[in-house]
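Here the complex is missing a single protein chain, while all its other protein chains stay put.
Labels run A and B following the written order; every chain starts at residue 1.
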Amino acid sequence: MFKFAIGALGALAMLAGGLATSEVQARSKTLDAVKARGSLLCTGHNGSFLGFAEVDDKGNWKGLDIDFCRALAVAIFGSVDKLKIVPLSWAQRFPSIQSGDVDVIIKATGWTMGRDTELGLQFSRPYLLGATQIMVHKELGLKDARDLEGATVCVAGGTSTERLAANYLASLKVKHEFVTYEKTEELRSAYFSKRCDAFVGWGPNLAVTRSKGSANAADHQILPDVLAMEPESAAMRQGDDGWVDILNWLFSSLMLAELNGITSENVDAMKANPPNSTIGRLLGVTPGIGKRLGLDDSWAYNVIKTMGNYAQIYDRNLGKDSPYKLQRGINALYNKGGVLYPLILD
Amino acid sequence: MQGLLRDEKIRGRLLQAAVLAVVLLCVGSFIVTARQNLLDQGIATGFGFLFHSTGWDISFSLLDYTIDDPYWWLLLIGFLNTLMLGLICIAVATVLGTLIGVARLSENFVLGSFATVYVEIFRNVPLILQGFFWYAVVTHLPSPRRALSVFDAVFLSSRGLYVPGLNVAYWSVALWAVLAVGIVLLAKRLAGRSVGLTPLRVGWGAMAAILVLGVAMAFVLTPAGQPLIDVPYLKGFNFRGGLRITPEFAAIAIAIIVFGAAYIAEIVRGGFLSVPRGQLEAAAAIGLGRFAIYWKVRIPLALRAIMPPLGNQYVFLMKATSIGIAIGFTDLFMITSTSINQSGQTIELLFIMMMLFLVINYSISTLMNLVNRRLALRGFDNDD
Partner (left out) sequence: MTIDGPPAAARTDWLDWLRRRLFAGPIDVIVTLAGLGLVVWWGPALFNWLFVDAIWREAGSEACGTPGAGACWAVIEARGRLILFGLYPFEQHWRSATACAVIIAVAVLSCIPAVWTPFRLSTVWIVGFSTFYILMSGGIFGLASVGTEQWGGLALTLFIFASVSIIGMPLSILLALARRSELPVIRWLAAFSIDLTRSFPLLTILFAAALIVPFVLPQWLQGDKLYRIIGAFAFFFACYQAEIIRGGLQAIPAGQYEAAESLGLGYWRRVWLIMLPQAFRNALPPTINQFVITFKDTSIVIIIGLFEVLASGNAAFGTAKWTHSYVEVYVFIALIYFVFVFSLSRYGAFLERRMRIGHD
């Protein structure tokens, strides 16, 4: 009996030891490389993608995707200074992550099966949803995509939109002419100069382009057809589960902060006196949130303190504090009629 | 050992062996590393993807294409697009460049100034910037419903240029061209064979034969119930029928032609300036007229100086088509770039693209060398 107890204890100890080492191994290769390098390489754009990655008068990057890159840098290093934004075109996103020029793609990138399997990529949970839709010049007087018979349709090359649009119009048996562009600026100016009748794009981008890219937003209409509901996720190299975990919990924590009304202004008060245990765990008052991911326990606090919660980031770049004034719509949290939700922080 | 190293022959051999070994080692390690990297990231390798359907559409194609066609077909289309763009640019740039080169040499001050301004502006601004510029120009033309038109048959709008075309397939035009060349060659052989066959008569005969053949083919090959001439007309968003030059093609072609012509103008001018004055004076001294001096002395001599740099310029223009990607012309480079992004087969696709460019350039340089040799043989003081 005694022998058995000792054996059981020994087995338990070995198991615990094994778990302990496996916890270290569960950390991410990419995270180790990022820490060793001392900087995070994240995606920018070769020019500007309104609302998501643009350059201000002083040459600073701004936009929703850029802010999520910053949030990731803050989560890892505690400050945005360690972030390096690598300017990339659409078509270079995937080759660049394969070759290691960037550590993560946060660049309005849709989660598709082809990318998930053949391209050797891995995706985080979606952080923003948008319908792929068609914007047309209002003077054409169209009702829906069936009226596009013979029309010229413009899309960005090397994107999921390109495939969605081709499939959708083919399924409607609508004869059309396709023009694809490598550069967002060329695409935008081609549509506004009426080189194209229609501009197929991802909803939020269409709305932003319509509201601020055009001289008069009322001259353009967005057709009711929804080609697809495209979820945008962060894309990473396959085979690094720990890195995916970090991105998933980064997005989740920003949403959790919004749900609990934690903002960059009140985060210090919340941390000093957490109203419930979930918030305590989130802000690192109760340890655990950091160690499990290989990060510092105060990473979520740092992110919220520097970047704000999900709503703050959204409002600053797309929403009411931006020139674009986009409604949250489907991208509101579940308790406000949207589809976004935080994961459960236990 | 010291003695061995001092021997120049042995030293040379050792050096070569060492260089060769280093090169082989590098290439070997590249292959091993690449395989390992691809395996690590779970990226599919091999050329199997060439037979998968693409699922995306393109704007410009000489062959039929649907989104269910495989990648190899798309690459072929890209190759043909590049080839066609390059050949058209070379042909037009040569004509335009020659005219401007001659204009620069003109005594007329206005003509000379215009030519100089042209050359200096278009030679000194990067091609890709000119591409952006011309694309902005052609897309800001009026919309199809307000198109500029000539006799309601030719239309210019932001959708490109529409002109009436023949209602026959491309291949039949190609067939006609081949047959026409055959008739000309036959006529050349027949000319002068007997008294009745004077070159003039044979020439007229050949021309008539080509014309009759063309008309006959047009009647036989036109689809039943359709007119022979296909006039573009406005329907819905855009024009239907006729021959069309798309804005993307027009912009990239104008950019390359205008840029190339500026360079060719300088080559032509240099060629004419290189003709020694003495030759012209000698020609005038033996009583040749102004026209004869130009055609018999000046041009042949200038041509020999022009051909070698012109050949290089042709190769350059062919390669310049790859900037079509910047403004949305579906050339080989753009199709490769998009395919890489959609299929993830970076190495394979870049390899195919580079091989195709190699084929194009090798063909041009072989052709130009042939022309050079023929020109040089007729000369009198060959350096080579």
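Throughout what follows, a residue touches a chain if its C-beta (ideal position, glycine included) is under 8 Å from a C-beta of that chain, and two chains touch if they have at least 3 such contacts.
Keep in mind it's a predicted model, so treat the numbers as computed, not measured.
Just so you know, the chain we are not showing touches A, B across the whole complex. When the missing chain is restored to the complex, the residue among B:128, B:197 or B:371 that touches it is B:128.
The residue from B:19, B:148 or B:212 that touches the chain not shown here is B:19. Annotation: of A:85, A:151, A:259 or A:311, A:85 touches the absent chain (contact as defined above). Even with one chain removed from view, chain B keeps its contact list with that chain: residues 12, 15-16, 19-20, 23, 30-31, 33-34, 37-38, 107-114, 116-117, 120-121, 123-129, 132-133, 136, 315, 319-323, 325-326, 333, 337, 340, 346-347, 350, 353-354, 357-358, 361-362. In the full complex, chain A touches the hidden chain at residues 39, 41, 46-48, 50, 54-61, 84-89, 92, 95-96, 98-101, 182-185, 188-189, 212-213, 215, 323-324.
Note that only the chains that are shown with their structure count from here on.
Remark: chain A and chain B have CA centroids separated by 43 Å (rounded to whole angstrom). Note for the complex: chain A touches chain B at residues 90-95, 98, 114, 118-120, 140, 148-152, 157-158, 162-163, 165-167, 170, 177-183, 186-187, 189-190, 193-195, 197, 237-239. Interface residues of chain B, counted against chain A in their complex, comprise 40-44, 55-59, 66-67, 132, 135-136, 139-140, 143, 158-159, 235-238, 240, 247-248, 325-328, 330, 334, 337-338, 340-344, 346.
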